[in-house]
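This report concerns only the one structure given below.
A protein chain is absent from this complex, but the other protein chains hold their places.
Residue numbering begins at 1 within each chain, and the chains themselves are lettered A, B and C in the order written.
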Amino acid sequence: MSTKYATYETAWCPGCGNFAILDALKDTLNKLNLSPHQVLVVGGIGQAAKLPQYINTNGFEGLHGRALPVAIAAKIANHNLKVIVNTGDGDSYGEGGNHFIHNIRRNVDITHFVHDNQIYGLTKGQSSPTSGLGHVTDFTPNGVFNKPLNPLTMALSLGAGFVARAFSGEKDHLVEIMQEAINYKGYAIVDILQPCVSFNKVNTFAWYKDRVYKLKDHDYKDKVKAFEVANIWDEEIPIGIIYKEEMPSYTDNFGFLKEKPLIEQDTSKETVKKLIEDFI
Amino acid sequence: MSTKYATYETAWCPGCGNFAILDALKDTLNKLNLSPHQVLVVGGIGQAAKLPQYINTNGFEGLHGRALPVAIAAKIANHNLKVIVNTGDGDSYGEGGNHFIHNIRRNVDITHFVHDNQIYGLTKGQSSPTSGLGHVTDFTPNGVFNKPLNPLTMALSLGAGFVARAFSGEKDHLVEIMQEAINYKGYAIVDILQPCVSFNKVNTFAWYKDRVYKLKDHDYKDKVKAFEVANIWDEEIPIGIIYKEEMPSYTDNFGFLKEKPLIEQDTSKETVKKLIEDFI
Amino acid sequence: MEYNVLIGGEAGQGMKTLTSVFSQMIHKRGFYLFTLADYMSRVRGGHNFFQLRFSDDKLYSHCEKLDVIIALNQETCDLHLGRLKEDGVVLADTNVKSNDSRLVTIKAKELATEVGNVRTMSTVLLGALLKLFGLDEEYLEEIFSHKFNEKITNQNLESYQRGQSLVEQKFKTSKGNKAERLLINGNQAIALGALAANMKFYSAYPMTPATSIMSYLVTKAEEAKIIVEQAEDEIAAINMAIGAASVGVRAMTGTSGGGFSLMVEGLGLAGIAEIPLVIALVQRPGPATGLPTRTEQADLKFAINASQGEFGRIVISLNSPEDAFYQTTRAFNLAEKYQLPVILLSDQYLADATQTVNLFDLDKVAIERSIEDEPSSDYKRYALSETGISPRALPGYHSGVVINHDSDEHDEEGNITESAQVRNDMVNKRAMKFSLAKNDIQEPKVLGIENPQILLLGWGSTYSQLKDAVELLNENERRYGALVFGDIWPLPTKKFLDSYKTSEKIINVEQNSTAQLASLIKETTGKDIDLNILRYDGRPLSADEIIEKVLEVE
Partner (left out) sequence: MEYNVLIGGEAGQGMKTLTSVFSQMIHKRGFYLFTLADYMSRVRGGHNFFQLRFSDDKLYSHCEKLDVIIALNQETCDLHLGRLKEDGVVLADTNVKSNDSRLVTIKAKELATEVGNVRTMSTVLLGALLKLFGLDEEYLEEIFSHKFNEKITNQNLESYQRGQSLVEQKFKTSKGNKAERLLINGNQAIALGALAANMKFYSAYPMTPATSIMSYLVTKAEEAKIIVEQAEDEIAAINMAIGAASVGVRAMTGTSGGGFSLMVEGLGLAGIAEIPLVIALVQRPGPATGLPTRTEQADLKFAINASQGEFGRIVISLNSPEDAFYQTTRAFNLAEKYQLPVILLSDQYLADATQTVNLFDLDKVAIERSIEDEPSSDYKRYALSETGISPRALPGYHSGVVINHDSDEHDEEGNITESAQVRNDMVNKRAMKFSLAKNDIQEPKVLGIENPQILLLGWGSTYSQLKDAVELLNENERRYGALVFGDIWPLPTKKFLDSYKTSEKIINVEQNSTAQLASLIKETTGKDIDLNILRYDGRPLSADEIIEKVLEVE
């Protein structure tokens, strides 16, 4: 790996799945021939969300749950930037659930990598929206009662155009998917299974390793099939691109953004003058 | 209709679909033989959310988007109350989207009637999450760009146990569905199509009337079929119970709630004493 | 010459059209207009009214006494008759009844039906109304044809003529003094200010009375090449604005108290990450949902203290549409100069009060971007500096330079830190630039006599009523003055302390129940106010009311 994206000391636990995701992201950006200043990595708050700190690109570490609104607006403001969100499952689906719903609908051309360790890591082991039924944590002594949220079927049902699952333990495959996701013109979500060695004693590296298999001969243009595949869990877990469909993305709706990014367009004094004079 | 639930002057526009929903609710409560003091109707803020003001039951009109958390907690605190949420599409799916997601997962035994006029009524005509693609409003002069949110497929993908659609213009049918929804043990959502005569010039009474048809011979236990039916829109719109499945509801998870409601159970002084002494 | 007309009825009775056509005719003739909007939180029905005060001199506020009432229903007549002057007129359809001899009824509905469009009933009344003031149809066709198609325009013109024929002129009017002036309300002025400041991104969630900023902007979005995004909630709205601002466009959000509550965490993010952000907070009465369509000034201390931790913010309260326009442009400059959030505090009264103001002068508007165009390769987003301000470069434009923003306490490069030393440095840095910002803070506006015997205080939109009140008070005895704060946080105290020394009595005027400005003054200067004139029923204070209370205590 080139050092263009630099290497920093992290605050992650040894053995954490986040390392592989960070490495994969750096590889991906290299493969895509992107320079650090062309990329903006946005995180919320959490272990995963610390990623912007550990890569030499533009970074924005905002509020817990609020990575998406920051990211899509940054993209809208300067669509020459490659905008990538790296953040946790709690951040994306818990605190940030409403932004998840509505940014699927908005379809801004950003990429959303969810480090899905099925747990709240940074706050030390509460169940997350994706924790399995019955998952015992210090905070759910009788196991989780709430039905786990399936981000993939949810995204599909909201009309997402790029839906994928990956596993931090399959790095090459992850890099492939990351490339496809970043290249996709629109909102792309990749739910990345990521072992948390400190707090998730159920969904361990081995647990995932035993279950994941790479999708083969899957027709990712078929929505019904996509739902089917997205629903597979527990005994077997498919990884790969589950659904992909080309569609207009947010900025396509604005003619004037075709010339150049918003940031490079000024509202002319003449226009303002005219608008003022409308009130005469 | 008995006057047990009283009649009040409303602030709704003449011709608004909300009147029929209010009437249907009163009929339903009468049919279910519920007394006013046994029922709690919760709303957020909006035209629909004013409903608690217009019915003689216990009422809670809270914050915009926040009806669900209030309602589920009230139910948990005193599960002898029948707790019913009546509120708008903007309230439920826009501002309140995150609570929608997570209360499906939580499955508390409440009923959620969404007055879905596909518009923000009270604030005078902005598009709502369910407004159709291309819908022109004063706030979307070039039409809505965002893909409309389908609350039914979303609820299904999150594992909801009771999912239905109804139309304010089919009152008897609405009353039937309301009864079923209220009787269902768990979280029940009914998306009620409701013409807004003042601001929604697209999805008018006639528009709905032309399209809705009552589901017949639909197997509401079949989830795949349910997804299919829930996706039907535009040319034809099915109304009825789309999916229903018995499952444990929230309070079933707590043995001590089987005896009597939370509000009637005190933490004994002995228990507290013991817990304190654990720190000795 | 000065008159005051009330047009009242249920929502949905054509009152809005009537008001807007009448307003434009008055305005275009060269009169000055001040419109008060009083409406309920509903779409149809209820009791709503507009008060249109006009004159050949500049007007600053509404007033209570009425010359004409247009009663679209019985309720309007009953509710407002008490405020009608002795020689006033109530103009209404024949279905309105009263023993009062000032009631003049006309067959408006019948005539409108004859014309073929019962909805032109209000235009019959308009015809009569204009006739009362001896005004003809100048501008009428232009205005109607702008609003309606030919058929409806003609029906309206016909109904207007019928109305004119039914009454006689009663009030004398001057010729008017035509000039290029604007007929505009507070929210529109904010929106124009934002456009003049080259704002490119506005994200908001609808909330009365802030919504009309968005509704204006969105209709001009293509023309102005800006993005207006309706967010899923206010949390998204502020975080979007922050995201857009973080890469370098000027960005803004607007809301009322409830939405601002949800933005509080984002406000702190802008504080610590040093993102320039402008927020319009258009107040309405709280707590919580409160009185959604009415006015209050009760979010002042909330705006000043909102969000965990400590960071500088500038709060500018808006005094008038002109002020709203220029201060909005200034807010963007300040936000970028000091890299912090600037809150524009307005309220429903100012937001909805359409009035005649002088043409906004773009030559008075400077756009000062404060952006580092050539960052060196060791550029640091949060570099410590003597002023506390770090040069701000934008991401994406400089090969080899990356920009990091962070909501954690961070080092100069924007990386999270746990160092006590770095923490102290950064807190001090942010405090320092805020301290510096105080130099840019503007002292309150002076009304009436400088350092007067009786000093009135106010902030924000009560400028309107204080302006009129002080003028009238001074007509008897020239010993009144007022200081009206625009910039309100950090609170400028120089003029206040000067006047404090010389004035005999200090009277503070606010639209709230706890006298928040008074407590801010006490907190900052230790000085007490002698008397508070407070109103908190959601209705605006009037100049008359202020005068009455002032004279009462003297």
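Things to note:
In this section, contacts are C-beta pairs under 8 Å (C-beta built on N, C-alpha and C of every residue); 3 or more make two chains touch, one makes a residue touch a chain.
Bear in mind the structure is a predicted one, so any value in this text is a computation, not a measurement.
Considering the complete complex, the chain that is not shown touches A, B, C.
The chain that is not drawn here is touched, among residues B:Asn30, B:Asn78, B:Gln179 or B:Asn231, by B:Asn78.
Within the set C:Ser256, C:Gln355 or C:Ser390, the residue that contacts the chain not displayed is C:Ser256.
Of the listed residues C:Glu223, C:Asp528 or C:Glu554, the one in contact with the hidden chain in the full complex is C:Asp528.
Across the interface with the omitted chain, chain C contributes residues 40-41, 46, 235, 256-258, 260-262, 264-265, 268-269, 271-273, 283, 285-292, 294, 296, 298-299, 301-302, 304-311, 406-409, 416, 418, 420-421, 423-424, 427, 431, 512-514, 519-520, 522-524, 526-528, 536-539. Within chain A, the residues in touch with the undisplayed chain are 11-14, 45, 47, 61, 63-65, 94-95, 97, 120-124, 126-127, 129, 138-142, 198-199.
Residue positions on chain B in contact with the hidden chain: 11, 35-38, 40, 42, 45, 50, 52-53, 56-63, 66, 68-74, 76-78, 80-81, 98-99, 101-102, 254-256, 262-263, 265-267, 269, 271-273, 275-277, 279-280, in rising order.
Here is the rule we go by: only the chains that are shown with their structure count from here on.
In this assembly, the C-alpha centroid of chain B lies 37 Å from the C-alpha centroid of chain C.
With centres set at the average Cα position, the gap from chain A to chain B is 31 Å. Touching of two or more other chains is recorded for residues 94-95, 97, 129, 142 of chain B. Contact of a single residue of chain C with at least two other chains is seen at positions 222, 232-233.
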